[in-house]
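In this view, the complex is presented without one of its protein chains, the others remaining in place.
A and B label the chains in the order they appear, each numbered from 1.
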Amino acid sequence: MSNLVDVENLWVRFPTRTGVFDAVRGISFSLGKERLGIVGESGSGKSMTGRALLRLIRRPGIVEADRMEILGQDIMAMPEKAMRQLRGRDISMVMQDPKYSLNPVMRVGEQIVEALSIHEKVDRKLARQKALDMLEAVVIRDPERVFAAYPHELSGGMGQRVMIAMMLIANPKILIADEPTSALDVSVQIQVLEIMDKLVRERGMGLIFISHDLRLVSNFCDRILIMYGGRIVEICESGKLEEAKHPYTRGLLNSMPQLTIKKDRLETLDRDPAWRDQESVSGIL
Amino acid sequence: MSLVQQTEKQNMRAWLLAEVPTSRHHARMAAWYQNWLALKRNTLAMAGLGILVAVIIIAIFAPILAPHDPFTQDLANRLKPLGFADHLLGTDSLGRDILSRLLYGSRITLYIVTLVAIIAPIMGLIVGTISGYVGGWVDVVLMRITDIFLAFPKLVLALAFVAALGAGIENAVLAISLTAWPPYARIARAETLTIRKSDFIQAIKLQGAGPIRIITKHIWPLCISSIVIRVTLDMAGVILTAAGLGFLGLGAQPPSPEWGAMISGGRKFILDHWWVATMPGIAIFMVSLAFNLLGDGLRDVLDPKESGR
Partner (left out) sequence: MKKALELIDLNVWFGEGADRVDAVKSVSFSVRQGDSFGLVGESGSGKSTVLRAVTGLVPYWNGTILVDQKELGAKRDKHFYKTVQMVFQDPYASLHPRHTVDRVLSETLQLHGFKDIDSKIPKLLDDVGLGASFRFRYPHQLSGGQRQRVAIARALAPEPKILLLDEPTSALDVSVQAEILNLLSELRAEHNLTYVMVSHDLAVVGHMCDNVAVMQHGELVEMMTVDKMRNQQADHPYSRHLLESSARYRA
């Protein structure tokens, strides 16, 4: 089976006044037709990994890798024009806050149609129909109304569904979701995630789900990479989260308060400096 | 440099770059040093700063540097070209040495720039922050007054003030300041409106702080950087307005070697004796450019949106 994404020895570096800061330090993983979670706390390098895959790291940031392939194409050497083609058509990304990812002065429908017409030559009518179908697919009850609405007229959950519709309309094979629901209320989060999950399954896509929330990710992913200090410290199968061995993973699990269990004190995480120096675990299939 | 001095310098540097400041003074010095390092990396800004430092040194040591007395007339040697005898930049229509007059003129330029740079931003800061923080009818009144000032072209308004107050450098400074403050008021108000709602202002309110303390101790420090940037960018305009007033005979009065007045004096001979008007023009251009370069550099360093993290 060929993988959708292959990454070997990926480094993301940022030069600063006091020296070079390594945000991602030599990680390797691949993505099959599966749902892959990347979990870590702020500063773990999880978002930088997602951005590096889309080549969205801006200068002065530096991306290095022995191999970085999407659908078998080497993206390290790819010209920017071909990369733009790849984004949206083959791989797209849903960001944290729909408020900042949608153009505030353009109607929602037009933005979805535009996302489609960049990659395909379609006539207006067909594009509109496709956009409406897509809105329906993300469980928006009144697609016509949302189509004609401006982003500020939508609630957060609605906005994020629109984002998902926009990102999936060109039928990409890979979706990267970077904290797609962190800005939403809990009950809305689940709806949005379930919609995303269903679409990804139906279309046989690969999903990379980046989040700080280990339990949430374990619900929606087949495999989870746990990142700490720019490296992968452990890889878990989703059902076997409780069997996780690395003290960091255990610490993340235990430090979360749980509604059903009464504790006087929450467990805290003692960060062992040695974790940073451990070899990165390979996530290659 | 001796070894002792060298280690001393290194110690100083380490002290300034310390991650853990040990006193109020230390924290402040370290913050300043970080900004200085950031500014130092910007070559163009450093060039601008260099020119300005040079101008200040020239202004201080003008009597030593000037080869001639700027006011001594020598009608026999009027309108002599560059390099004539010991007149490096030639002489003007009354035979005065242009280089000496330029050197002395830097004092007037700096005088005007400094005064305007103090009066206008402070006026603007006070009006803008009060307007933005208090809001309501105070805001409406203050902002309409600002609008009225903004509605006139600067030079025309300055002209009107000088005409009313009488010609002279002091009045020119006053007139320029009166026309220059409204943009600062606008900036300060806009900044205040965003700062006013932030949590750290709410937090200090919860400690029972009154409006005067909040404006002066919490809002001003955040407005000042954007105003300093704007001031340096505006200084070129101020020099030009001062020169314009001088040119029109409403600023510095003869025989004072104000650069604008010098251009005005050389205007009559511009075709046959180009240097008389051109040399002060180059001086104005250099100083204006220096302020602009420095302002651009300062914006990169001081912009609160950048320095938040």
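Heads up, the rule we're going with is that a residue touches a chain if its C-beta (ideal position, glycine included) is under 8 Å from a C-beta of that chain, and two chains touch if they have at least 3 such contacts.
Here the structure is a predicted model, which is why all the values come from computation and not from measurement.
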| item | value |
| --- | --- |
| Candidate in contact with the missing chain, chosen from B:A31, B:L44, B:I212 or B:I282 | B:A31 |
| Listed residues B:L155, B:I204 or B:V228, member touching the removed chain | B:I204 |
| Which of B:I112, B:A175, B:A188 or B:L222 contacts the chain that the document leaves out | B:L222 |
| Listed residues A:A77, A:V105 or A:V186, member touching the removed chain | A:V186 |
| Touching residues (missing chain, whole complex) on chain B | 19-24, 26-27, 31, 198-200, 202-209, 217-218, 221-222, 304, 307-309 |
| Footprint left on chain A by the chain that the document does not show | 41-42, 156, 185-190, 212-216, 219, 251-252, 255-260, 262-269 |
